[in-house]
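Apart from one protein chain that is not included, each protein chain of the complex appears where it belongs.
Our next item is chain A:
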Amino acid sequence: MVAVAAPRQLPRKPLIFAGIVLAWLVLWLVFRNVGTLALGAADLTPLHRWVNDVNDAVGASRNSNPVFLYFFNEIRLVIDEFVTFIQALIAQPSFGRPVPVIGWLGVVAIAGFVSLAVAGWRVALLAVAGFVFLGLQGLWQESMDTLSLTLAAVVISLLIGIPLGIWAGLSDRAHRILTPVLDFMQTMPTFVYLAPLTLFFLIGPASATIATLIYAAPPAIRITAHAIRTVPRTTVEASESLGATQKQTLVKVLLPSARKTIVLGINQTIMAALSMVTIAALIDAPGLGKTVVKALQTLDVGTAFNAGLAIVVLAIVLDRVTTAAASERRTLPRWALFGGLGVTGVCVYLSYTYLWAAEFQSDVEIGSAIRKGATAVTEWAQDSLPVITDGFKDFVTIVLINPLQALLAESPWFLVALVIVALSFMIGGVRPAIVSAVCIAALIATGLWQDSMITLASTLVATILVMLLGIVVGVWMGRSRRADRFIRPILDAAQVMPAFVYLVPFLALFSASRFTAIIAAVVFAAPVAIKIIADGIRAVSPATVEASTALGSSSWQTIVKVQLPMARGALTLAANQGLIYVLSMVVVGGLVGAGALGYDVVAGFSQGQLYGKGLAAGVAIVVLGVMLDRLTQAAAKRWTN
């Protein structure tokens, strides 16, 4: 039906789109700067004040409220104990000893052995090299603190996440309820709940762990649910027809078939947890994040980069181990198993007993070389590049950012609302139109309509840049294994290197501006888009590509006519994920001149009287995220069918 109807509709659609945009432009000229619902930086709405009052009331009742005494305190105690225990094992002096129970040699041995058991020789070597590298950087203890906190957050995330994921995988209703909650958890900026968390769970490991797991648990839940849902119906039916109970089906059929995908969920959870390291440091989370934050007080890029690199190394090791564990199941030969166990045991014993194996001390130290190198590179870039980068910034600002922002933020709110709802209807029909209308109402309710529009403009520009990069680099990687092998680690690094590290040189190159914020978002979001597109291009059947080449198509023709159209599923997914990742950098953008919602959140975290406004800004970011997500999904459905 659709296929028959489509050709008749197609030529009309672009016309209507163009008509809507044209009408918008004309009305913009007429109504410019009317009804923009602007709110000054220090101004508050009654809603913002009310949130402040609630926040104060909660804080004041902390010591008398039974919910605190018997609920939050208990949770805090358990999590605190758990984290402190892991820290005692590998990171902090404990049990009356001046060093942790297991010293560096023991940790390296355990890391190597576990990797060997689940991921094979190569990965084990990588793990050992990676961990020793941390020590050589002069950051052993900090790294182990970070690892402890990450492990604790990941374990708790999985304890909660996998059962919830299974539930959402089995029940449509649970899935419907959980999805918006997870959206909320993943897009609500951490800055918004960081300060209240310390009210509920005090300053210490518990708050840091909980901040981390709010962000890190959703991938585990989503991917587990997805894994359960994609087990072929026939397999489940076969099991049921053989008389298996629900429980048996779950344990014997669903979980084993979904295992690989679930491990990928664990992988995503670990990465998400590591990306929270620097932000958690703002509430005294121990580890590498503190080093980064502290170094930045004096703009010491070298030290910050060294610590950031340690986070990257940890991330790459953990990523490769879990990815390899997901891709195939392996069993070690007996001798290797027992030999490995033996060696590990000896190493652990040595590191328990002897100082040289407990504390990482080495004559070879590469930390200061890395620091100096990073500082030199930064200084060179800051001295010689601004001539070019400044012009580039001004160009993009004038050509892209300013016009789009003028259109969105200087139109009356009802005009923008009308246009968005109309476009949503054109793209996806009634349902997306309703979703957009509700989201717009919510944005207005936050009192931050104009700020939301300014942020939306920057978000759209960033997403366009992300997609351009994604297509260019993604196609390149998808077509060349060699390029893939070379580029992928760089992408991994860009994703987990704390943004704070590269913000300093970016500020020098592009000044404090919206463009700097956009570039920071692109650095973070492009890797995801690139990876998705590369995988999509590679998944296009080689036979099709060969056929195209055989017919005399040039590389360019093959890419444009065959590979990209066939990978459009990946393209839409990349756009969707790109948008979400860009939105998650809005707050970081607020630190470098983006203003609008990002700045509102940052200021709300820093100043008590702006707390309510910061929270409202956080909600506005979530709402923007939900709206754009649903719209891109609707568009994707349309386009791929």
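One rule holds for everything that comes next: a contact is a pair of C-beta atoms (placed from the backbone, for glycine too) under 8 Å apart; a residue touches a chain by one contact, two chains touch by 3 or more; residues count from 1.
In the analysis below, contacts and distances are computed from a predicted model.
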* Structure fact -> Its UniProt record identifies the chain omitted here, from "Glycine betaine/proline transport system substrate-binding protein", "Acyl-CoA dehydrogenase", "ATP-dependent Lhr-like helicase" or "Amino acid/amide ABC transporter membrane protein 2 (HAAT family)", as "Glycine betaine/proline transport system substrate-binding protein"
* To do: Write down which of A:P163, A:P256, A:G339 or A:P403 is the residue touching the left-out chain.
  => A:G339
* Listed residues A:V293, A:A326 or A:V540, member touching the removed chain -> A:V293
* Of A:F184, A:Y349 or A:W476, the residue in touch with the unshown chain -> A:Y349
* What chain A residues would touch the chain not displayed? -> 40-42, 56, 59-60, 62-63, 97-99, 194-195, 198-199, 202-204, 281-284, 290, 293-294, 296-300, 335, 338-339, 342-343, 346-347, 349-350, 352-358, 382, 386, 393-394, 397-398, 503-504, 507-508, 511-515, 590-595, 598-599, 602-603, 605-609
